[in-house]
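In this view, the complex is presented without one of its protein chains, the others remaining in place.
Chain lettering (A and B) follows the sequence in which the chains are written, and residue indices restart at 1 in each chain.
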Amino acid sequence: MTTVTTTAPAPGSSAGEQPVLTIDDVHVTFRGEHHGDPGIPAVRGVSLQVAAGEALAVVGESGSGKSATMLAVLGLHGHATVRGSVRFDGRELLGSPESVLRTVRGAGIAMIFQDPMTSLNPVLTVGRQLAMAMHAHQPGLSRQAAQQRAVELLERVAIPQARRRCEAYPHELSGGMRQRVIIAMAIANRPRVLIADEPTTALDVTVQAQIVELLGELRRDEGLALILVTHDLGVVAGAADRVAVMYAGTVVEHGPVDAFFAAPGHPYGRGLLGCLARLDRDAEPVPIGGHPVSPRQLPPGCSFAPRCPLAEPSCDDHPPSLRPWGATVVACDVVTRAAGSSMVAS
Amino acid sequence: MNAAIAPTVEPTAARRTSRSARHRPAWRRGAALAGLVVLGVWIVIALTLPWWSPHGPRDVVGPRLRPPGRHAWMGTDALGRDVLIRTLWGARTSLPVAVIVIAGAVLLGCLIGAVAGAAGGLTDAVLMRLVDITMAFPPVLLAMAITASRGPGIGNALMAMVLVWWPIYARLLRSQIVAVRHREFVESATAVGASPLLTLRRYILPMSFTPVLVNASMDLGQVVMLTAALSFIGLGARPPSPEWGAMITEGATNFYQWWIALCPGLAIVTVVLACNFVGDALRDTFDVRDTFE
Partner (left out) sequence: MIRYLARRVAVMPLLLLGTASMVFVVSRATSGNPLVSIVGARNLNNPVIVAAAKQRWGLDRSLPVQYGRFMINLLRGDLGTSFSTRRPVLRDLWDRLPATLELTIAALVLGSAVGILLGVLAARHRNRALDHGARAVGLLGSSLPAFWLGMLLLYLLYSRLGWVQGPNRLNARVRPPTRLTGFFTVDSLLHGQWSLLWQACMHLVLPATVLAWGVVGIVSRLVRASLLEELSSEYVRVARAMGLRERTVVATHALRNALLPTITIVAFAFAYLITNAVLVEKVFSWPGVGSYAVEAARQLDYPAVAGVTLLGGLAFLLTNLVSDIAYTMADPRIQLS
């Protein structure tokens, strides 16, 4: 174990299932405003995968690149350059023509966004918007059939009086109800992957739990592969099988949820869990100091080093790669080296 | 366990706002410059014309109704006068009239707006209803009615246009006053005993200067157009005088001699376009909405 030099593969899905969505070494760079501007590297070599029925949580601060990665999956970036590979069901999505991407969006991979207040068109009824989502992939669907299916979908996401709610405008519904409507839209075409980008952030605490529960239920019943993008570790604990922690455009830790919560490896992950401790001393919880690094001025080595309590001079030499650490993989040379030496010692 | 991370600004959002604020396409800067040049040329022409013009505006230079040619570049009119020369002389009517109208409207409007904003209460309500009602009329109709009641002529047209145009500035200045009246530095100035007049001069007028300037520069072209319109329907300058609208009327009576109306019309277009470009650039430069930020 001491001589691992190559990047360890990200821990695969449980039970060795074929992943339905594979994100491989994806880079997203927001284009600069003028010539000569190198642009902003928002995502720098992210690799993730998710299998049917599995839930992956992607955790990180705003600006850590988690949303940018997900938008890249669906080709929804307007002003960014995307490199790498995204395979859905064995098909490469990056670089595919818009017509192919459109058949995947909604029908293969659906995405829901953070703010249910602005995610629905204010001047169209809920039923109309559901029907439009259906017609995008089932053009032959009759008006009555679409209406019927809309009611079923609203019932599926536990909206009471679904038939009446079809006639409602978004502003007549509460925030939680709207997020349920958006989830109904997302599952309208029976996608195999559902990406939920901060689905609970804008909601009340009590409603948050209900939405997370609904997402888990859909995953079990429909065999959805769920990617839950969030900055809320409380959501992660109950809803995900695996967790990937992102910082400054890279994955810094990736592994089973239980293992991560039991013993986070990366100093940043430990900071998130509020139990960061020096390895050689007895633990005192220390919050993460400093500010997130600006993607315009990345340090040459580990991008977390400026804030890291474990940082050593060698951390600034080169960016660390993901190495196994217990049941997870961690991108921190200090931690993985210490683990290796402790193993040798024992 | 509930370790929520404080959100920071998404780089995408930051980028979008900075782009719209800072970057203006080059052609728009070019247009503003061209506007300035055109206005400058017209002003120079209007000021210096008597020294270098080969003919007076009423001089007969050749045969009547002659199309553009060597003797008269833009042709001659029904009396054998040079259309181009007359158009140039027209700037000596149209430009001063427009400037006087805008100056009058700004003065009158700002005065009424300041009184309304400073007095508040009933005075404010009455004056602002007067503004509403005046602005309810299409400008040409009201100017026509006023000019008609006072009799045709460039002087009456000028007065009518001032009476039509002041409400915009009254509304502008009043909104500025209402906006700053309760701001701290004005209240503290009042508290230490500054007279309302001093407050107005020291704080409110300087802040109102740019929005008024932007509006005025854009309105200048509109007033040139309205002056011509009033003359065109026979209420402004009368035919012998070389005013652009009046010249277009002469073109209408000699309908088949298209060149008579072409030149004065083009003159109006250049001035209006130039004013629009300059006003647009001023608005962008001063970013009027951000004046109070």
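In the analysis below, contacts are C-beta pairs under 8 Å (C-beta built on N, C-alpha and C of every residue); 3 or more make two chains touch, one makes a residue touch a chain.
Note that the coordinates shown come from a computational prediction; the quantities given were computed from them, not determined experimentally.
For the chain left out of this panel, the touching residue among A:H27, A:R44 or A:H137 is A:H137.
Note that of A:M111, A:L224, A:L272 or A:V329, the residue touching the chain absent from this view is A:M111.
Touching the chain that is not shown, out of B:A32, B:A72, B:M225 or B:A246: B:M225 (per the contact rule at the top). Of the candidate positions A:Q18, A:T81 or A:N121, contact with the unshown chain belongs to A:N121. If you put the missing chain back, the residues of chain B touching it would be 16, 25, 27, 129-130, 132-134, 136-142, 144-152, 221, 225, 228-229, 232-235, 248, 251-252, 255-256, 258, 261-262, 264-265, 268-269, 272-273, 276. Listed here are the chain A residues that touch the chain not shown: 74, 76, 98, 102-107, 110-113, 115, 118-124, 132-133, 136-137, 169, 171-172, 182, 185-186, 188-189.
By definition in this document, only the chains that are shown with their structure count from here on.
A separation of 56 Å divides the Cα centre of chain A from that of chain B.
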